[in-house]
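A single protein chain has been omitted from the complex, and every remaining protein chain is retained in its original position.
This part shows subunit A:
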Amino acid sequence: MQYRTTSTSEAWGAYMARNSGGGGGGGGGGGGGTAAGAMGGGSDPLERIERLASENAVVIFSISSCCMCHAIKRLFCGMGVNPTVYELDEEARGGKDIEKALMRLLATPSPLPVVFIGGKLVGSMDRVMASHINGSLVPLLKEAGALWL
């Protein structure tokens, strides 16, 4: 399990290097200096969510003190998956925005934990469990490259 904060320069730098492709985007945050501004206060939280979600095979937005989030982390670890976890309450900035955006996205007052697999939104705990029980979770994980067996 990898705990990430959205504003570590390393993550941002790696992202930029990977995704900027032929563009000149590397100069923006590649050096890793302006980590604080890297995520950009002005950028749309939904966009940020999308970006973060597409970074890794399995991405979980969670709250460190939430026990349901703990349960969902245990679920993935129990399956042998290594999810990337963003603790929104530990975010230096923008965590609240992301939470609000997720609230809107899932149309529920308490959306967390939220799981993205292969960049696609899977949903909250109930959706994850339902897809696990009906057998659709494992193929999804394999497709995203999170599971090999």
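Basically, a residue touches a chain if its C-beta (ideal position, glycine included) is under 8 Å from a C-beta of that chain, and two chains touch if they have at least 3 such contacts; residues count from 1.
Assume contacts and distances are computed from a predicted model.
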item	value
Missing subunit (named according to UniProt) among the choices "Iron permease FTR1 family-domain-containing protein", "Calcium and integrin binding family member 3", "DOG1 domain-containing protein" or "WD repeat-containing protein 89"	"DOG1 domain-containing protein"
Of A:L46, A:M79, A:L106 or A:A144, the one touching the omitted chain in the full complex	A:M79
Those residues of subunit A which, in the complete complex, touch the missing chain	65-68, 70-72, 74-75, 78-79, 125-126, 129-130, 132-135, 137-138
